[in-house]
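These notes concern the structure reproduced below.
Missing here is one protein chain; the remaining ones are kept as they sit in the complex.
Each chain gets a letter, A and B, in the order it is written, and its residues are counted from 1.
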Amino acid sequence: MSIIEIKNISFSYNNTDLALSNVSLSIPQGKYVTIVGHNGSGKSTIAKCIIGLLQTSQGEIIVDGLPLNLENVDEIRSKVGLVFQNPDNQFIGSTVRDDIAFGLENHRIDPKEMDGIIERFASAVGMSEYLNFEPTKLSGGQKQRVAIAGALSMAPQILILDEATSMLDPKGKAEVNDLVKQLHEQTNMTIISITHDIEEAYQSDVVYVMNEGQVLDYGHPHEVLAQEALLKSIKLDIPFALKFKYALKSVGIDVPQTTLEGMVEHL
Amino acid sequence: MTNIALGRYIPTNSIIHRLDPRIKIVNMLLLMIAIFLPARFAGYGVIGIIAVSLVLLSRLKFGFILKSLKPVMLMLMFLLVINVFVLRTGYVVINLFGLLVYSDALFQTAYIVVRLLLMIMITTLLTATTKPLDLTLGIEDLLAPFKRFKVPAHEIAMMISIALRFIPTLIEESQRIMKAQASRGVDLSEGKINEKIVAILSLIVPLFVSSFQRAEELADAMEARGYSPTSIRTRYKQLKITMKDWISFALVCLILASVVTLAWFV
Partner (left out) sequence: MIIDVEKLSYEYSPNSVFAYHALKEVTTSIKEGSFTAIIGATGSGKSTLVQHFNALVTPTGGSLVVDGKRISANEKVKELKPLRKKVGLVFQFPEYQLFEETILKDVMFGPLNFGATQIEAQDIAQESLNRVGLDSSFYERSPLELSGGQKRRVAIAGILALRPKILVLDEPTAGLDPEGSASMMALFQDLNKSKTTIVMITHDLNHVLNYATDVIMLDQGSVVFEGSKDDFFNETNLHEGYGLVKPPLLELRSYLKAKNITFDDHTLDLDKLARSIKEGQRHD
């Protein structure tokens, strides 16, 4: 059952080069999907197209049965939570509280109920102690967690993370990735992570590989990302676990597993 | 940056701090009107006593208020000199080496000085006892009735609150840019005028460019979260007017009335 159907969309920023060229994607409901590609492959453009921030020149996008058009765009935006790359440039409120409240205000939630909702979602992302903090006093990872809380407070069916960890330090990346993993395990939200981190993609349920505005391949990461030649040709590397597997193979040791722990167990 | 006295919020948590921002803004406007009525020293005396009491109530230090006057000192000196030469009515107060100084020159200057002092005291009281965001909420609510005249009250308030949120971020960013350009040899203390202009551009242009990009990304984020300035939205922060607000308003009206009386009926 796919919750997002993208059919043959194309998009160009400057009317000359196509950022997206005849792209089709099918996002299965409830899964953790990653879209990988190098910078400029078109992957970041997709997120903005899905919620209508950018208008495609052809094709159609259907979100939870609703076709994306002027009438449905607001409803689609409430079904899809989107976390952007720059932690500062999506933090609107003057404090954590105010920022989470922003989305609630837009959806006309009763002010009397806002405190309860804010506290619940701040707690869900581990930021309960920071409710009155200003953004300049928060780390990148903390700001991104607040952004996730803001997105979650709208009870979306789909959460899209558009390179949400690219600008973070390793600690911040781990905080956000752990939180996302937790969300995937504890809810049936569909999660789409747009990233160039091949190790993250290796942990997902479904991966789409993009290059030059087109989808090259998709499927289960353990199969798709094992294609060394393909990945190298589009300037990506294969996951470390697979590198180890191939290194062992070249000295004559065959390990059928595809995770590091599995391989070590086998040995 | 943190040394600017004028306009800064000082959390001394007094009763004035706890008044509703809308009432404080209205009170301030009424007191400003009172200051400009021609009530002469009697009127200024009344307002002055009130102003001093307010400062005491707000637990702000007088030194802080006087610091706010510093920037205008020079201008006031200049004004005094001009008035002495231009205003030659009233009686002669003193003869300075042949220059006759008239009473009206001194009185008129004194009026201006007193008015300025009172104005600064009142506005500083407002900004020091009211958080910038609360001020913004107050402005938004006060402007709301003017929406029928196409005044975009909400949009103005949203712009102000976003600007306030980003001021510290922009300050940090400008410091980073200065360091980066200093690492490329920018030294504002030397160089010919055209070199200095390029150096200043190297600081301003990046800030502008990044601000435009920031604005675009912010707009996307706001839209993604369902924002539309023209749609109805609720507001998290609610302002409440209590008894002490009405009392302060009543007092200010009383003061205005007394000053009006002193100006025209005494």
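Just so we're on the same page, a residue touches a chain if its C-beta (ideal position, glycine included) is under 8 Å from a C-beta of that chain, and two chains touch if they have at least 3 such contacts.
If you're wondering where the values come from, they're calculated on a predicted model, not measured in any experiment.
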item: Visible chains in contact with the missing one; value: A, B
item: Candidate in contact with the missing chain, chosen from B:33, B:201, B:215 or B:251; value: B:201
item: Residue among A:71, A:113, A:129 or A:169 that touches the chain left out of view; value: A:169
item: Where the unshown chain meets chain B, residue by residue; value: 173, 176-177, 179-187, 195, 198-199, 201-202, 205-206, 209-210
item: Sites on chain A contacted by the missing partner chain, in the whole complex; value: 38-40, 139, 166-167, 169-171, 173-174, 196, 198-199, 235-237, 240-241, 243-244, 247-248, 250-253, 260-261, 264-265, 267
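In this section, only the chains that are shown with their structure count from here on.
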item: Gap in Å, rounded to a whole number, between the CA centres of chain B and chain A; value: 45
item: Residues of chain B defined as touching chain A within the complex; value: 133, 161-162, 164-165, 168-169, 172, 213-214, 217-218, 220-228, 231-238
item: List of chain A residues in touch with chain B within their complex; value: 48, 51, 53, 74, 77-78, 82, 84, 86, 88-94, 97-98, 101-111, 114, 134-136, 150-151, 154
